[in-house]
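Next up is a structure, given as structure tokens.
Removed: one protein chain of the complex. Kept in place: all other protein chains.
Going in written order, the chains are labelled A, B and C, and every chain counts its residues from 1.
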Amino acid sequence: MSEAIRVTIWNENRHETREERVRAIYPQGIHGAIAEGISGDFVIRTATMDEPEQGLPEDVLDATDVLVWWGHIGHRDLSEELADRVAARVRQGMGLIALHSSHYSKPFKRLMGTSCSLLYRDVAEKERLWVTAPAHPIVAGIGPYFELPHEEMYGEFFDIPSPDEVVLTGWFEGGNVFRSGCTFTRGMGKIFYFQPGHQLYPTYYDSNVRRVISNAINWAAPVRRPALQFGKSVPALEPLSVEGE
Amino acid sequence: MSEAIRVTIWNENRHETREERVRAIYPQGIHGAIAEGISGDFVIRTATMDEPEQGLPEDVLDATDVLVWWGHIGHRDLSEELADRVAARVRQGMGLIALHSSHYSKPFKRLMGTSCSLLYRDVAEKERLWVTAPAHPIVAGIGPYFELPHEEMYGEFFDIPSPDEVVLTGWFEGGNVFRSGCTFTRGMGKIFYFQPGHQLYPTYYDSNVRRVISNAINWAAPVRRPALQFGKSVPALEPLSVEGE
Amino acid sequence: MSEAIRVTIWNENRHETREERVRAIYPQGIHGAIAEGISGDFVIRTATMDEPEQGLPEDVLDATDVLVWWGHIGHRDLSEELADRVAARVRQGMGLIALHSSHYSKPFKRLMGTSCSLLYRDVAEKERLWVTAPAHPIVAGIGPYFELPHEEMYGEFFDIPSPDEVVLTGWFEGGNVFRSGCTFTRGMGKIFYFQPGHQLYPTYYDSNVRRVISNAINWAAPVRRPALQFGKSVPALEPLSVEGE
Partner (left out) sequence: MSEAIRVTIWNENRHETREERVRAIYPQGIHGAIAEGISGDFVIRTATMDEPEQGLPEDVLDATDVLVWWGHIGHRDLSEELADRVAARVRQGMGLIALHSSHYSKPFKRLMGTSCSLLYRDVAEKERLWVTAPAHPIVAGIGPYFELPHEEMYGEFFDIPSPDEVVLTGWFEGGNVFRSGCTFTRGMGKIFYFQPGHQLYPTYYDSNVRRVISNAINWAAPVRRPALQFGKSVPALEPLSVEGE
């Protein structure tokens, strides 16, 4: 694992270009704030939805080990073809870090197989994220919990398949709980869903949030392995008592 | 749980109607053999792909607690709309028993989010299914293992998300292993994937296979509960230190 | 599953017999309140620590399908032999419902293999328990959440192995979260840990708490199955290419 991890941070980049108050918080876009804030042996590229091929032509995906995704009001505009391609890449080994409202993005929903629905409330309330899997590398260096003074509430029931691990569990001032940091595996690919990051709060400048995302990228990098045999008929490896047809 | 479970057994019914040697084994169709073989407090209905609305109009789904599915060469002919509808019903609580080649059916793939690919070999070899979760109700009454003298080999790697439980693990004479009985939960719905059942072997007359399917139907019946709140903004349940917008 | 489930409710019965304010809440003991409050096709017996053989002689365990456990200040007084016996019974199929401070009981700790440590605070704060596995039979009939006006806070990190399912997640007024309802399997036995139930609050009179416990007893009842082969050398089931020794 001595090679640099090639990270692509994809952002729909719509709130920032349309709303002054969002631009005031994220003048270089959410993707810019994340790119600046993560640290590790990473080669980082950013991509946005208004670029050619919605920012993710084949050659960019070819050169991506881990894809970070932020989407919200643009979910519907993502082409079905690109959604299929991203989901397929994850199954083939590309890591995916799905941030905040990306729970409703097309690639994430395809990979979950559920509605990914949840409760929400955007009143700038406090969230406290508790570590519920302290042995996991995604929370390396993180204390027993960390706080975000203002976040959008996302609340249970969160309609996802049972995660491999619930690394962080969120407490919200208004009375809700949420599985705020969850890992999944799909095929050869690792997925981390991370709830914080509403566009109206400076969440991606928070040092704990940045550390979690950095850790998650390291965790989600593809494992190097021989290609698997797949979807094909194979001869017997042992002598059989029956006659083949 | 004192009410009868309403079971719909859906079968594409193509091999039986097109191939003499399959019809010889399953003269009433695979659906007929299953309907005859399961036992419990069930109200059983069968449905096939050539019936109106491919056998599953809304009113049939409305009256189905658990759907048993067998498909193979007809996967592609299932309408996208029906595939979506069945997957949505499962998320809302309808149980699904996906049999054999149904690992590649549209509803199952939508619910898994993976390729559902695997290795296969059809040479009538022996399979021995070992119980690997003996506390599970799906293997009530089943010994440490049971054997099928002739089955199609399905082998790992089986590209599914990590199951909730691997209830049965298959050993194949030709040298392969398979997670032959797996449980999943998607939303309010329970899913059991069960590998045996190639059309050329009399698998659905086997008493252990019939018992497993009967147990699985009991396990997958919907839990009666109040509707969940979903996908909506909700007011705070507690006083907040911030002002809402 | 048409036979009645034989339930034994075991309680150390110390707070009730030593503290007036606890006796005022639970005049028949916590065991009495639970026995009165659960409903189902149950044959219920209660047992307490000051009875002969600490309330659980072999013949009582022989006649127990599901054991409900409440302990706190008496944990250390439970004999090592009885702790071993109860843990062994669970592995052989007896269900266990471990309530509240029983997270630190000897049988539960033996079955978990971890410290079972947690954070706590007893200031009568409000708890809201959110359903995080709505398809699970343990929350049949329970709404999206339920509230307890006064409970002891138990908070993460709760040092348990990853549960099979986290059925309920607790939100506490003072800022903590907890995996308040968790399922585990050990051998042939099913275990449910349920956090509510401090001796100073009338928790076991709450209708939701009673329903959850009733559901859990139904879920944890042993699956009837042939005895498994165990811990022994077995002959080959297939012809071998090697010579045995």
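The rule is simple: a contact is a pair of C-beta atoms (placed from the backbone, for glycine too) under 8 Å apart; a residue touches a chain by one contact, two chains touch by 3 or more.
None of these values were measured; they are calculated from a predicted model.
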Given the contact definition stated above, which residue among B:42, B:70, B:104 or B:171 touches the chain not shown here?
B:171
Out of C:3, C:77 or C:122, the sole contact with the unshown chain comes from C:122
It is residues of subunit A that touch the chain not shown, namely 93, 128, 131, 133-137, 139-144, 164-165, 173, 185, 187-190, 223-226, 228-229, 237-238
Residue positions on subunit C contacting the omitted chain are 87, 91, 110-115, 117-126, 150, 153, 155, 157, 159, 161-162, 164, 173-176, 184-187, 228-238, 240-245
For review purposes, identify every residue of subunit B that touches the missing chain, sorted by number.
128, 130-134, 144, 155-158, 162, 165-166, 169-172, 175-177, 179
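Definition applied: only the chains that are shown with their structure count from here on.
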Subunit A-subunit C contact: same residues or different, taking over half shared as same?
same
Could you give the separation in Å between the centres of subunit A and subunit B, each centre being the mean of its C-alpha atoms?
30
Provide the C-alpha centroid distance between subunit A and subunit C, rounded to the nearest whole angstrom.
36
Note: subunit C residues in touch with at least two other chains are 128, 131, 133-134, 144, 165
